[in-house]
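Every protein chain of the complex appears in place save one, which is left out.
And then subunit A:
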Amino acid sequence: MSAGASNPEYVNARVRSRRASLFSDEDYRKLIRMGPSEIARFMEETEYEREINELGTRFSGVDLIEYALNRNLAKHFEDMIDWSQGRLYDLIARYLRKFDVWNLKTIFRGIYTDSDPEEIRTDLIRAGELDDRTIDRLLETDTIEDAIEVLYGTMYYEALTEAFEEYEEAGALVPLENALDREFYENLLEDLSRGAGDEPQEGPVANYIEFLQAEIDFRNARNAFRLARSGADLDPAAYYIDGGVLFDESDLNRLVGDYDALVDHISEDRRYGDRLSEALDQLRDADSLIQFEHALDAALLEYSDTLSSIYPTSVSAVLSYILAKEREVENIRAIARGREVGLDENEIEEELVVL
């Protein structure tokens, strides 16, 4: 897959143009004052015109906004996978496979609950690497066993077959979902360098790897926080994902019991401590995980923007676009949902991640 030349110039030019057409601060200020139907109308005059028109007959209100956002996101990310070649493709696909995992989970859940394939179809975000035909075939299957069989030849097949036995014994979807997640995170960093100790030390790819490691670190951190908060008696090792730099397995086991020590552990880390000091203070005071995640997102977004100016022909511009687009979708969704349940403007503003 990574054979052949890569074409960062082409992809960057297109991605930068799309990055420029994302919603600005001013648009958000306008959106905050609107109700769901007004937001939909506003979106109809922008980027999202086609999606809103396509889905407008079937859905309305917040659902319409949500599906239109997902579909638009899928369209743009799918485009990027189509355009890129060689090494660039490899790097982009690594991250976007998370949508494959999301889709597979949705499909499994759909099959498990005997949902109508049409209903499952609207919930999918077709932004990943799996092509439309495979997904359509998956939707037609009636049992989970058949679905796994359709995936033969993809990277998920082996892990799923192993987890399937466990699923049959337990009758719950958790083993399958864990297997998917694990497979995704394990592949995130695989084969990036020619071997241990030979990782790129600086430059755009090194930063991209750092970003992927951060993804793993904060998945671990989030799991640890949740386990610490809920006080559930679960084995933390079962949820540990390998490859991050923040925790190793014994750290995680030790820290899960102690919330403050967990925060301290992150702030002592030299990679995240400085950049996230503000967010960490908030986390200590308010112990709100959401605020912390938002601060983290904003920090990442700003950082990736800087990187894409420093390294114009690299994966950085794509990364910055992916992050910005994801934020935009989440912001609009937060506004729409917030208005629906009647939050006031200040409360919604706190939920947004704006630079």
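Of note:
The criterion applied here is as follows: contacts are C-beta pairs under 8 Å (C-beta built on N, C-alpha and C of every residue); 3 or more make two chains touch, one makes a residue touch a chain; residues count from 1.
To be clear about the criterion, contacts and distances are computed from a predicted model.
Remark: of the listed names "Cysteine desulfurase", "Oxidoreductase domain protein", "SUF system NifU family Fe-S cluster assembly protein" or "V/A-type H+-transporting ATPase subunit K", the one matching the undisplayed chain in UniProt is "V/A-type H+-transporting ATPase subunit K". Among A:11, A:179 or A:228, the one in contact with the hidden chain is A:11.
Counting over the whole complex, subunit A has residues 7, 9-14, 17-18, 83, 313 touching the chain that is not drawn.
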